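I have a structure here, written as structure tokens, and I will follow up with some questions on it.
Left out: one protein chain. Kept in place: all the others.
Letters A and B mark the chains in the order given here, with residues in each chain numbered from 1 onward.
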Amino acid sequence: MISLGLRGSLSCRLSRILIHRDSSKWQALMAVFLTCVFSCSQAQTVLTLPTGEPQDARLSGFEFMGESTRALQLDASQNPAMLFVREGEQLWSALIGSKRAACRDCHGDANESMRGIASRYPAWDAAIRRPVSLSHRINLCRSRYLGLDQSQAESPATLALEAYLAFQSKADRITSVDDPNVFPWLENGHRLFERRIGQIGLSCADCHAHRPGSRLGASVIPQAHPTAYPVYRLQWQSLGTLSRRIRGCFTGVRADLPQPDGELMVSLELFLRQRAAGMLHEGPGVRP
Amino acid sequence: MSIQTLIDLPQNIKRGALIRIRVSISHPMETGYRRSSEGERLSRNIIKRFSCMLNGASIFSADLYPAVSANPYFSFQHRAARSGELTFLWEGDGGFKHVERVFMSVQ
Partner (left out) sequence: MTTQPLRSQTVPSKDAQVTLPDHSPDADRQSASSYEEAIRRFTGARVLIPGRIKLDIAVLIDNGNTVPISIVVIPTPDSLSNIESIAVFSERNPQHEVILLTVEPGHSSTEVASRIRLATSQKLIAIANFEDNTCCSDEVDVIVTLAACLEGDG
């Protein structure tokens, strides 16, 4: 199957790249290469208005949905994601695990310490030496420092905490990926974004880069910027991660599903973050 | 997930004002019509009744059916005549019962 070949080639590439990872000369070359790649892609996302001013052509999924769904997101007393934010707020201070400790014990007040956190993930995890998503990081933290067993990827507690942390990032700008440690995964994410997968043989780019605003069936195709995750998706009637959303697309094109916190998934998430760098984070949002 | 509610009341309510009260609660509202991936029908688990009382007298109530979305939300109006305790009560399948109390101050 095409998707198996994808996984095989990814691990080969990673092992070759990892051999060179410690070379500072290689890192410098990677930085130059990636700057060229992304400056090219950024140029395509800038429109010139009749006045001559540049305007960002990137649009959040918010702009592609109906007015009533937008109203749901904008009103904190109606946004269903806020129920999960409340849960996360309680969990932040809850004493749990074999160490009877809380997130607050190390991180203090989330309003201060976690400001903008969601706009800086995925990020490097030094212990397992690879980038991780925010929800994966929460899981790792809870098992390392609170003495909990590793939860499954989308457990209610992790989701609620991620919602609470994303809420601390509302109105911050998604930051550019500038940690050289994660460049190999970023490059792979870019490659994956362009690669056709699954029985249906579509790439992420086919829909989200080349046809945003058109319809797939009756659904409007957005540009796929991760500006509102974790998101309350009307289709799920629940909150979910970017990882879950990406797996939904893989299901749609009939490709094998990547592991929720696996390297393929985080590579894609890293690329989506870079692609959205500079866009506003909306806090946990609502999507159709 | 533990039960969470969002209750929105205006501040500084003047006597005689028509105010809007908005509430939602976390609940899957499983319809009873869905089937699992193994083909088994997932049994119905919904909130069947919501009521709001002011000092014990009902000011709004709803009978909910499976057609009400998950995490059910209501917005309704109330003519503020007096301060008092608002009691919000949700009841449903499996003996589900949840109560929230909020003091409403009317000047």
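In this section, contacts are C-beta pairs under 8 Å (C-beta built on N, C-alpha and C of every residue); 3 or more make two chains touch, one makes a residue touch a chain.
For clarity, every value in this text was computed on a predicted model and none was experimentally measured.
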{"item": "Candidates A:66, A:108, A:147 or A:213 - the one touching the absent chain", "value": "A:66"}
{"item": "Touch residues of chain A, complete complex, unshown partner", "value": "65-69, 71-72, 80, 215-219, 234-235, 237, 247-249, 251-253, 257, 288"}
{"item": "Chain B residues that touch the omitted chain in the full complex", "value": "18, 20, 31-33, 37, 44, 46, 48, 58-70, 72-79"}
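Basically, only the chains that are shown with their structure count from here on.
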{"item": "Geometric centre distance via CA averages, chain B-chain A, whole Å", "value": "33"}
{"item": "Contact set on chain A toward chain B in their complex", "value": "77-78, 80, 82-84, 86-87, 90, 156, 160, 237-238"}
{"item": "Residues on chain B engaged by chain A in the complex (per definition of touch)", "value": "1-2, 4-6, 8, 22, 24-26, 28-29, 69-71, 73, 75"}
